[in-house]
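Excluded from the complex is one protein chain; the other protein chains are retained at their positions.
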Amino acid sequence: MSATLALLRRDLSLALRNVGETLTVLAFFVIAATLFPFGIGPEPQILARVATGIVWVVALLASLLPLERLFQSEADEGGLDQLLLAPAPLEALVLAKCAALWIGSALPLIAVSPIVATMLQLPTEAYGTLLASLLLGTPSLALLGGIGAALAVGARKGSALLALIVLPLAIPVLIFAVAAVEAQIGGLSVRPHLFLLAGFAVFWLTVAPFAMAAALRQAAS
Amino acid sequence: MTGESAAGLSGRELACMRGGRTVFAKLDFGFAPGDLVVLRGPNGAGKSSLLRVLAGLVAPAAGTLAWHGADIAEDPAGHRARLQYVGHLDALKANLTAREHLRFHAALRDMGARDVGGRDVEGHHIAHALDMFGLAKLADRPARFLSQGQKRRVALARLCVAPAALWLLDEPTNGLDAEGVACLAAAIADKREGGGIVVAATHLDFPGGQARTLTLRAAA
Amino acid sequence: MAEFFAMGGYADFVWTAYGLTAAVLTVLAVSSVRRLKTLERDLAAAADDEHDR
Partner (left out) sequence: MNWQALANPARFKRLSDRLLPWFAGGAALCLAVGLYLGLVASPPDYQQGDSVRIMYVHVPAAWMAMFVYANLAVAAAASLVWRHPLADVAGRAMAPIGAAFTFLCLATGSLWGKPMWGTWWVWDARLTSVLILFFVYIAYMALNSAFDDDTRGARSSAILALVGAINLPIIKFSVDWWNTLHQPASVSRLDGPSIHASMLTPLLLMAVGFTLLFFALALVRMRAGLIERRLAALSYTRSADAGVASFR
């Protein structure tokens, strides 16, 4: 347990010292979202209709950015061997890395999402649900991303390959996250959608550690 | 040399394949407690591969590896807990200091849990390791400001922050100056005195006292 | 016969669908068999090499 917490603490302090990386992801998030009004026109009604979708799709794309370094940097520096040789179960250690990834890059993204939502004219009553959907949906993305990152360690075509692996598997999260916000706007109950998002998070929480550990073990051999 | 001692680390008919190619095969050995074994052989002979097999990072393609006579494939976690591995990479993060690296490593090796009676056992081990490798003055400098040799010292100082019965070192003297080599020699001598086994791959003269040599033939 | 090919006015769609299916599966089959033949030749050559040594 202490090894897992130590890894979480170390990765968080590294994230704190490399704030630039987080800021780059945030900048990408804001800039990419800003492109949509130029692409589809600034009419408030149209933007309001698609705002949720844009915020979520762009958040999904932004969450891909830090993945390439997640395990690849460990492999390049030699730290991956040390993680593999630690007495603690590898499944717990990779979970710590995903948790650090989520805290270090998804939380800041959630924090600025209201700004993006405002620019896209999201109806005011939907903000709470948007934040809830992001809070419940992004853990799944971090875990799925962790699987992709672990599978792609040592691969020749890094970032494009990661998108190819992660995006199709993330579609259910996208569907129900956007549906939650639209249910809120439409005056329907949002709880089923949010429960389902939490369910996805639990599902990936149980599956992802094993997939990541298996991928990293064979990457080192 | 084979079979007569069950104590320590022994290999029987070990073989290793990498990318469809046989790196080595039919390797038999027995390393006893207190042994320093130097792996020799030209580039590509499989020194690093053998170390990775000994560490359990790579499963042998054939044969068995045993600790005190018990197959390590039966208890991989137990094997991980008893060994320390220093690869040819230093495994350092540019933004972390030497002390932070050692503190993290101690926690990773599960040393944090052994704080008995409120004493900072971990801190004591770390200070000792820093001293051992002449890093006391550099302890709080981020790794990106360290020279190649100083980084190597930090990587090696990890060996001293957590107990292990088996050290596996891949070209440990790479980048070290004479003083650094002496530090390593002292650490190895200590380990051997305590009954530890040290296996090191190198192509240079190796410090650490009387050694046994395992020479791998070139596969080319 | 002409009526058969006309497919009740849906000729473009029906024949494109069948043509595409035939084309894709044929290309897959031919390329797979070709690759096997080439590799079998290479293997035979490599085995001869081995024998000569």
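General remarks:
As written, the chains take the letters A, B and C, and residue 1 is the first residue of each chain.
By our rule, a residue touches a chain if its C-beta (ideal position, glycine included) is under 8 Å from a C-beta of that chain, and two chains touch if they have at least 3 such contacts.
Predicted, not measured: the structure shown is a model, and the values here were computed from it.
In the full assembly, the chain not pictured is in contact with A, B, C, by the touch criterion defined above. The omitted chain makes contact with chain A at the following residues, 147, 151-152, 154-157, 161, 164-165, 167-169, 171-172, 175-176, 179, 200, 203, 207, 211, 214-215, 218-219. Touching the omitted chain from chain C are residues 4, 7-10, 13-14, 16-18, 20-21, 24-25, 28-29, 32-33, 35-36, 39-40, 42-43, 46, 50, 53. Counting the whole complex, the residues of chain B in touch with the unshown chain are 1, 18-29, 41, 45-46, 212-220.
The criterion applied here is as follows: only the chains that are shown with their structure count from here on.
Put simply, the C-alpha centre of chain B and that of chain C have 55 angstrom between them.
If you average the Cα atoms of chain A and of chain B, the two centres end up 37 Å apart. Per-chain CA centroids place chain A at a distance of 42 Å from chain C.
None of the residues of chain C touches two or more other chains.
Shared contact sites, meaning residues of chain B that touch two or more other chains, are absent.
By the touch criterion stated above, chain A contacts chain B in their complex at residues 2-3, 5-7, 10, 13-14, 17-18, 76-79, 81-89, 220-221. Put simply, chain B touches chain A in their complex at residues 52, 55-59, 77, 80-81, 83-85, 87-93, 95-96, 100, 103-105, 107-110, 112-113.
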